[in-house]
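Let me begin by presenting the structure, written as structure tokens, before commenting on it.
All protein chains but one are shown at their positions in the complex.
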Amino acid sequence: MNKYIKWILGAAVLVFVLVFPFIVSKAYHMHIALMIGIHILLALSLNLVTGYCGQLSIGHAAFYGVGAYTSALLTLTFPIPFWVAFFIAAIVSAFFGLLLGLPTLRLKGAYLVISTLGFGEIIRLILLNWIDVTRGPMGITGIKAPDSIFGLDFANKTNYYYLMVLIIAIVLILMRLVTNSRTGRAWIAIREDQLAAEVMGIHLAKYKLIAFVASAFVAGFTGSLYAHYVRFISPDTFVLSESIAVVIMVLIGGMGTLVGPIIGAIGITYLLEALRDLGQWRMVLYGLILFFCAVYLPKGLMGLYNYALIKIKSKREASVVKANEGGI
Amino acid sequence: MNLLQLKDLTITFGGLTAVDHVNFNVEKNQIFGLIGPNGSGKTTIFNLITGIYKPTKGEVYLEDEQVSGLRPDQVASKGITRTFQNIRLFKELTVLENVLIGSHCMIKTGFVDDLFGTPKKRKEEKLALERARELLAFFHLDTVENEMAGSLPYGKQRELEIVRALAAQPKLLLLDEPAAGMNPQESQNLMQLIFKIRDTGLTVLIVEHDMKVVMGICDRLAVLNYGKKIAEGTPAEIQRNEEVIEAYLGRKEENNA
Partner (left out) sequence: MFLQQLINGLVLGSIYTSIALGLTMIYGILGIINWAHGELYMIGAFAALYLIMIVELPYFAALLATVVIMAIFGFLLDKLVFSPLRGKSDNTIILGTLGISFFLQNLGIIIFSPNPQGITSVYNNMNLNIFGVTVTYSRMIILVVTIVFIIFLNWFIGNTKTGKAMRATSQDYTAARLMGIDIKFVSVVTTIIGAALAGIAGSLAGPIFLVYPTMGILMVTKAFAVVILGGLGNVGGAIFGGFILGIAEAMAAGYISSALKDIVAFVILILVLIIKPEGIFSKYAVEKV
């Protein structure tokens, strides 16, 4: 059953994704698609450090923000093309990942979470108060769209969309490679049982740092993508509720899988937009969703799916056994 | 030739000396047993050897190289791996995944290889998978390689933990009460397993309470009581040792009182 269905499903999704801009009529829907893309990248990046490596981080918006501001400021202050600023933003953000990872190596549980919270808040406060550089609450306007290559104008939403799809595809491929490797297994081992992982030869500090840095790197260039798409950024975007939204996406989709965060990102971003009229009630809903996920869906929707698969498989095996016994 | 040497190994926690100037050597290819009443410091010694604790005094040597003071992951890559008293398998991962993680030290890829899927990675991963499957087959666990480790019966879980520890191709294998909770048949199987392991060239240091197993497989024993070594010798010698008998029987009398 599985292999064929997976291929068909995958192909269908691919076709849909590629054809999407032509199906869509309203610019608003394109915008949602692009924001979904941004959130997919954010969720995938958080997934590395929290989903695979098990280090719960609720300050992820910090890396997103650092990336956005770095990219915006670079392109506005120096004649640096977007394509370079994009990478520099990622590298700067990765460095911040190191800043968070290093002091928190020995921390677990609540201690770790508080530290990530504190880190996120500190970055937010810096973005808000370092007015000379970041223009504080007024934000940065007039950010340029990416310079065109091959004559493609990236102020155009459709072109930006395909750029985003390409980037997501590359990220997915790389993530699949790294999670199905010695590094990925080391992360999972750390998540499942840190001490056991250590006595098996896994250098905790090294792998935790790699997770933080990789996570921040991706979030960093996602920030750059965001900044050059909406072309205006302010500290309001990079707040705790955004970090929590990303956590919810990873949690509800399924930590430690690649498909999970994607589903979560799509679902939550869509939900947020659909419920835009509800205003403050959206936040109330966040809280409830987070709670119910924690209690009933700790492995997310993917976890539910896998559980269902196992149940179906064992039911099948049971009926095969029964059939054989009947035959005898 | 001495594979493992404990020299004056001591550790104190607060006011309590859990391990008190313990000295013994384990020769290559030996099956060496560490026994003693509960709380005598046996698991603590394991923790000291594997780097989980740092000794307050004294050292641990592996093939004349000091390993005490190293991080646990460094100790593992030097060639010492272990199982735990209360089974620390990755219960939510499959049997195969557990063994693959166990072989972490043996796989030679770096982060860059892993990220970009270099030919080196493909080769190493293939090798690792083959070795893992071979190991599982050797212990008759290959049929369940895709089962969740936590779903295996208790005896099989204990075996899997041993297999996982072997995946790192260690020189010295530390077994912490591997027979706990086993029925006589399972203990018999375990003993055969350990002999098989020794036959492949490994050295085994085992902490165990089940005296049938201990006397049945160990070449040599060291007996601990209140953190101190009170006797060392062959199983026959230990069984006749007065102090050992008193340590065990003395304890028994306390319990009956």
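Think of it as A and B in the order they're written, each chain with its own count starting at 1.
Convention: a residue touches a chain if its C-beta (ideal position, glycine included) is under 8 Å from a C-beta of that chain, and two chains touch if they have at least 3 such contacts.
As the structure is a prediction and not an experimental result, all values here were calculated from the model.
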- Message: Given that one chain is not shown, which residue among A:G10, A:G118 or A:P137 touches it?
- Response: A:G118
- Message: One chain is left out of this view; which of A:A12, A:M283 or A:I312 touches it in the full complex?
- Response: A:M283
- The one of B:N47, B:S68 or B:S187 in touch with the missing chain is B:N47
- Message: With the missing chain put back, one of A:I5, A:I23 or A:A110 would touch it. Which one?
- Response: A:A110
- Touch rule applied to chain A and the missing chain gives residues 54, 56, 58, 103-104, 106-111, 113-115, 117-118, 195, 241, 244, 247, 251, 280-281, 283-284, 286-295, 298
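Note that only the chains that are shown with their structure count from here on.
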- How big is the gap, in whole Å, between where the Cα atoms of chain A centre and where those of chain B centre? 40
- Note on the structure: Within their complex, chain B touches chain A through residues 50-52, 71-77, 81-82, 84, 88-93, 97, 100-102, 104-105, 107, 109, 111, 113-117, 121, 124-125, 128, 164-165, 168
- Query: Any idea which chain A residues touch chain B in the complex?
  - Reply: 174, 177-178, 181-186, 188-189, 192-193, 195-204, 210
